[in-house]
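Got a structure for you, questions after.
Shown here is a partial selection of chains from the complex, left in place.
Chain naming follows the written order as A and B, and within any one chain the residues start at number 1.
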Amino acid sequence: MKINHDIQLSDGKLKHFLNINNLPKSIIEDIINRAEEFHDNSKITKYTGKVVASLFFEPSTRTKTTFELATKKISSDFINIDIANSSTSKGESIIDMIKTIEAMKCNMFVVRHSVPGTAHFIAESVSSDIAVINAGDGSNEHPTQAMLDMFTIKKHKGSFEDLKISIVGDILHSRVAKSLIFALNTLGAKQINIVGPKKLIPDNYTEMNVKYFEDMSEGISYSDVIIMLRLQKERMHDALISLDTYYDEYGLNQSRMQLAKKDVIVMHPGPINRGVEIESSVADGPNSVILNQVSYGISVRMAIMSILFDNHHAS
Amino acid sequence: MKINHDIQLSDGKLKHFLNINNLPKSIIEDIINRAEEFHDNSKITKYTGKVVASLFFEPSTRTKTTFELATKKISSDFINIDIANSSTSKGESIIDMIKTIEAMKCNMFVVRHSVPGTAHFIAESVSSDIAVINAGDGSNEHPTQAMLDMFTIKKHKGSFEDLKISIVGDILHSRVAKSLIFALNTLGAKQINIVGPKKLIPDNYTEMNVKYFEDMSEGISYSDVIIMLRLQKERMHDALISLDTYYDEYGLNQSRMQLAKKDVIVMHPGPINRGVEIESSVADGPNSVILNQVSYGISVRMAIMSILFDNHHAS
């Protein structure tokens, strides 16, 4: 399916939040600034009466719970559509399902689906007063995760221009990595390294304004930020290496940490596999901001939801 | 089980909402009028602190979600009783379960169960300050669906007296059809046609003040309203016809639409089976009000819930 990366914008305003690809720098900065306002996670009442429908066609605890919490923090109502028992499981098309939920006067859809572009397809299908958020579309993008990662870097590093950032793991299959690379390029990061076995690197990486390192030590050398990706164990056979070999070659351990800058921050979208992609003492160590990322995830999602509601209200 | 169709009334006031059978015209009209007040689905705070317990012994997405949304729109709390993991699955009787939830100070039960009369049985068992709504009791009734259908007809046709209304499909097994026929008769519809294979028509249809047509073209001729029922595919062998034959004989397609009035409205309780009981272009066409029905379902359920809370409060 051809994905229209511009459908999230209308007259330069964010109407849906679907991809970091093609998203203007000013909007990314707006989100970061708005998230800062919500940083203490206090409940606000401005969006009382709005209804957010959660459509997770793939299971999720962390992302879904964070969206539920963010919805409640802005005093909106959260409706979980039980996909497993829904009519789509009885043969109803996704579009009929969407149209039905739209008719129920929900104001926002949060969508996770294994097929790239599903959230875009839904955004193109719903009426203009509904906002759609992409909570992960297959191997394509996971833009709210990237936004909370940008917020994390901003909080801990202040700005992006001088940063050397290393993303380590299965770049090929990671929607998080794709969104991250778009965001970091847009925000003007000095250098983006991708690190991992050749088999887990996309062929077109040269178009992505990144440097590729097969060797972990070189890849994280003098980095300001290291972002470890979650290892999808079932995909390791694609790379023809064992979990043990992977940890030997790409696990972030204490000795490798010495190669990065002293004030490097270590990030991970979670849940972490201790002893698989990261050593426990690093995950829990002073440079780790992994749990901060979770907290920021609430503020950032509150920010994105409130901006979308504001932009729909204004139109 | 003998069902007491009058238990929903006390001194002429609606205390439960269980069946359209025996429901006075004035109450049906009250519900329609109240739903009109809620038509914009704005959130109201009058019923803050009330608790609605959802007891769905049969799976449902559409009806249950609509009740949850309606509950939130009137600012009451919605509690979903997880039947699959509940004590009834460990041998607790339904009455002990009901008494326990009653003791939890829930104010309203919304019940779906495969056994006809279950909601009535519960209404007879609970204390007088609790309201029970029937969200479908086996093949008996689905009264909130019928009420939203009445609201739909009223919105689009203004009144019932001059209308010719055709209900098409498996009349025999449909609780929606039963509730519809009661409601349309009470509201004084001019002519009610039922249309479908003989095997899917109840033996006692002559007592229902309807006209039966085995032939679809005759049955929808000059109709003002066509209500298509959802085909329960697993019951087609009862009628000894294949899905293809069914669609040929009873599918609502564009050419058959020419037989009805030009301003006919097409209704369906959803989810629709495209190409089984209805042609896609008809379901999505200008005469279809299928998605309007979904929207009205929120207002109508808000109306029924608020009337019941008011009547319990007054007593």
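One rule holds for everything that comes next: contacts are C-beta pairs under 8 Å (C-beta built on N, C-alpha and C of every residue); 3 or more make two chains touch, one makes a residue touch a chain.
Every value quoted in this text rests on a predicted model; they were computed, and no experiment measured them.
Here 2 copies are displayed; the structure file describes the full homo-oligomeric complex as 3 copies.
FYI, only the chains that are shown with their structure count from here on.
Superposing the C-alpha atoms of subunit A onto subunit B requires a rotation of 120 degrees, rounded to the nearest 5.
A separation of 42 Å divides the Cα centre of subunit A from that of subunit B. Subunit B makes touch with subunit A in their complex at residues 41-43, 59-62, 65-66, 68-69, 72, 270-274, 291-295, 297-298. Residues of subunit A that touch subunit B in their complex: 48-49, 51, 77, 79, 81-82, 85-87, 90-93, 96-97, 99-106.
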